[in-house]
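Here the structure is laid out as structure tokens; the discussion comes afterwards.
A protein chain is absent from this complex, but the other protein chains hold their places.
All chains are identified by letter, namely A and B, in their written order; residue positions are counted from 1 within each chain.
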């Protein structure tokens, strides 16, 4: 085991990261906390009075708050479901002996490299647009009424776009995990006469559990702050049907320039994120270690 | 570190070269601004000691960036492109430099009064108009003829509804009426608020009480929702100015009510398939004495945090001058000249010949009255907006309710009562009446 000496050294080597992240977190957080208790609109200079919990009261009683809270949950779980199920399927497929595997892999991987703004613009204008979009042309060609994606199913459309971006990531990690699966185990199961389903549920899926955990954790972190895709496509509407918490804070901070209200929202979002994090840890924390 | 060294080095070099000044210009990605950027070599050759750096952005992102910068005195920009909404608010807070140095030949009195007064606070000009616009009716003359109707010069909303219905042929992909539906204070709210004015509705009464629970608003929104259901294209709730422009240019709209600047785009043969089949008319009314046309101008202003105000004003003077108009006419043709800012442009026969929409544009702009936008008196200034800092936020939130009403997720009544509720909240938080 390590000596006391190397232990001290280890602490020392941790310091830069910890200090930097601490500063990155604490300084803005303290400022945000402070702003959240004062009446501060960027467009109305003047006295910044202390207003107690007024900003929090307004944020939490905002008619948009509950809807956006649930939208955030739907968005995260929806994307997680699609990317993990799709990712497992893709991983199994890519694990098979196929011709041109490298080309297939790069094609699957490609969406992950695309900027969120670009992918939202492309999906919105060129694919999902109900008049000039490709899906509309296709629907008309088949004799159907084109779907007006962002009016009829705004949140689901955004889930589709975001899933498209994150599917490669999930598939990639799951593929790496599948490739480390012990082949002999599968062959033994074959000899025992196990069908493909029982092989999948009793051997493959348990083996993937750690990878799935990692995917859930990383994706959740990014999905909680999804924002560009919403801004580009639906601007949170119609009504609030595609507004998530991050977008709601955005409207407070960058449309109303209500720094006080936006800060209160930011603090609420941090609390929500931490609850989600604790929940995740409880649920899957065991899986991560070991 | 290395970065700083480079900056330092650059500093020395530029000092060496006869104190060359660099000004940073933030502008919106509209066609007229792109032309300005293209032609700016004319300015730099006249002023070899000034270098220009450009930041071109989509409207919403531009607005966020310049507002953040001006309010925190970040000093990143020397010239900002802002709208008539921002100028009075920013000017009042001394965030803008007075444009007192535009040169002797600038001819301030040539600016159209309706536009100029919106940019003037206490007799001081805080921004120079780059182009000005109102809104008008654009329609397809061929489809109108096919429907057996004639568009009057000043139509009513009833006529628009009738004509739109007659022109609609959904099987052929022709929709009678294209209106903005995308949520946003500068998108559907601009259109619907202007419409509402002609229906006699207003945002606030004299005591800053929100008025969405009035029958006037219900009539407005009901009309909008109904007419779009009858004759609007699919996906209306995502259509803003650009989307509708694309639809109209490809022959998919019968009538389009939108900004007068669109006149130049829809009659431009290169981009528009219907260039020679477009007619123009004044924005509709409802017999109450107000027409549903707005007033907007994109202007250039110098933030108070700029360290190079003289160079910045020199540039603004160039970009909004008569000479610039002539320059664009020489290089791009008269139809592409930025419209709606100077009276002299409308007495120029060459322009009037090249731009069939010019007279309507001038009439619309001159008839707009931001101080008395609607039938009843209001405590605010602005036709399609309310010039208070809170408006961007509430405007967009209300716009989302309107677009929910358009898609049928909410009834008109629900949308209006939600709007009423959330505007009341914001006004309470901001402690109106002030």
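The rule is simple: a contact is a pair of C-beta atoms (placed from the backbone, for glycine too) under 8 Å apart; a residue touches a chain by one contact, two chains touch by 3 or more.
In this text, contacts and distances are computed from a predicted model.
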Quiz item: Unshown chain, UniProt name, "Rod shape-determining protein MreD", "Mannitol ABC transporter permease", "Glycolate dehydrogenase" or "Electron transfer flavoprotein small subunit"?
Solution: "Mannitol ABC transporter permease"
Quiz item: In the intact complex, which of the depicted chains does the undisplayed chain touch?
Solution: A, B
Quiz item: Taking the entire complex into account, which one of A:81, A:106 or A:188 touches the absent chain?
Solution: A:106
Quiz item: Of the listed residues B:68, B:117 or B:367, which contacts the missing chain in the full complex?
Solution: B:68
Quiz item: Per the definition of touch given earlier, which of A:97, A:142 or A:191 contacts the omitted chain?
Solution: A:97
Quiz item: Going by the touch rule given at the top, which residues of subunit A touch the chain that is not shown?
Solution: 2, 6-7, 9-11, 13-14, 16-18, 20-21, 24-25, 27-29, 31-32, 35, 42, 90, 93-94, 96-119, 121-123, 125-127, 132, 134, 137, 140, 164, 167-168, 172-177, 180, 208, 210-211, 213-215, 217-218, 221, 224-225, 227-228, 232, 245-246, 249-250, 253-254, 259, 262-263, 265-267, 269-270, 273-274, 276-277, 281, 288-289
Quiz prompt | Touching residues on subunit B - with respect to the absent chain | solution = 3-4, 7, 24, 26, 29-31, 34, 37-38, 53-59, 61, 64-65, 68-69, 72-77, 173, 240-242, 245-246, 249-250, 265, 271, 273
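The criterion applied here is as follows: only the chains that are shown with their structure count from here on.
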Quiz item: Whole-Å distance, subunit A centre to subunit B centre, using C-alpha means?
Solution: 36
Quiz item: In the complex formed with subunit A, which residues of subunit B make contact?
Solution: 60, 64, 67-68, 71-72, 89, 93, 173, 182-184, 233-238, 243, 246-247, 250, 252, 389-390, 392-394, 396-397, 399-401, 403-404, 406-407, 409-410, 415, 418, 421-422, 425-426, 429-430
Quiz item: Given the complex with subunit B, which residues does subunit A contribute to the contact?
Solution: 41-45, 54, 58, 61-64, 124, 129-132, 136, 146, 148, 150-152, 231, 233-241, 243, 251-252, 254-258, 261
